[in-house]
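With one protein chain withheld, the remaining protein chains of the complex are depicted in position.
Right, chain A next:
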Amino acid sequence: MSSAVLSRAARPALRAGPAASIRPIVPSAATFATLREIEGRLKSIRNIEKITKTMKIVASTKLNRAQRAMTESRSYGKTSNTVFDNAETKALDGEGKKTLLIVASSDKGLCGGIHSGLSKAVRRKLVENPDTQIVCIGEKCKAQLGRSSGKSIVLSFANIGKDIPTFAEAQAIADQIAQLPNSYENMEIIYNSFISAVSYEPRSIEAFSEEAIANSPNFAAFEIDDEVLSNLREYALANSLYWALAEGHACEQSARRNAMDNASKNAGDMINKFQILFNRTRQAVITGELVEIITGAAASEA
């Protein structure tokens, strides 16, 4: 009976402390149980911190490799696209032109707003041009876009972007896209462009159709066969895809590194707060027990 009263008396001090700002831990339960609960939570936060720390280290090492691959693929993709820049190739526009959006995301989450940023960019494009069809690379964007615009998705790929993308993967995807029943006048690849280790933004690369390439104003300067043209188009699509995938992969790793870094820091903060709460609660319990013993002894003496 006395224990209940005393423990209630000990609590106001706790409530005023940092504990109040964290989270009320089932306040009605007995003090012993609360202590246990705090201990359990502390342990699980410590475990989470370990996991996020490890994931951060893994992402950092992957990021180094991904960044290297990205730089190389960038020079490859840019060289491939200078042809079109020089030729001043422009996307054909006008009524009834079909556009295909290729979204280069990946399968894994826990990397900040990488995938939702892409999905948002895609949705904006869809609002402008509702007939646009979508090819999703990676499960994440497929799930996000599937909810809002599932009908537009014509093709999707999974299992890409676990590791550094290879050119063979990009080629396989380009092949599948070329086999789609509809022919598209314009193709656009949406990917996360790597600006720095902490920032990225969704951008798009145009992949031109044969018609668009043949119609470009400065293309007549080249000696070129029709067959080469169609090969060139497929090859350029694979190049651009590879570039987009490699850059997206680097962004994902850097975003994951940052996300996990923040998560580890937050876990550290929480551990500190819970440690203080734990110590105070333990002290309160000890004080309570002492008072009980002393009152008990005093009562039996009297």
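Here is the rule we use: a residue touches a chain if its C-beta (ideal position, glycine included) is under 8 Å from a C-beta of that chain, and two chains touch if they have at least 3 such contacts; residues count from 1.
We adopt the following convention: contacts and distances are computed from a predicted model.
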Checklist entry - The chain dropped from view, which UniProt name applies: "ATP synthase subunit delta, mitochondrial", "General transcription and DNA repair factor IIH subunit tcf-29", "D-lactate ferricytochrome C oxidoreductase" or "Protein YIPF"? => result "ATP synthase subunit delta, mitochondrial"
Item to check | Absent-chain contact - pick from A:61, A:82, A:159 or A:199 | outcome: A:82
Item to check | Touch list for chain A against the chain that is not drawn | outcome: 69, 72-73, 75-76, 79-80, 82-83, 86, 166-167, 170, 175, 221-225, 228, 231-232, 235, 239, 242
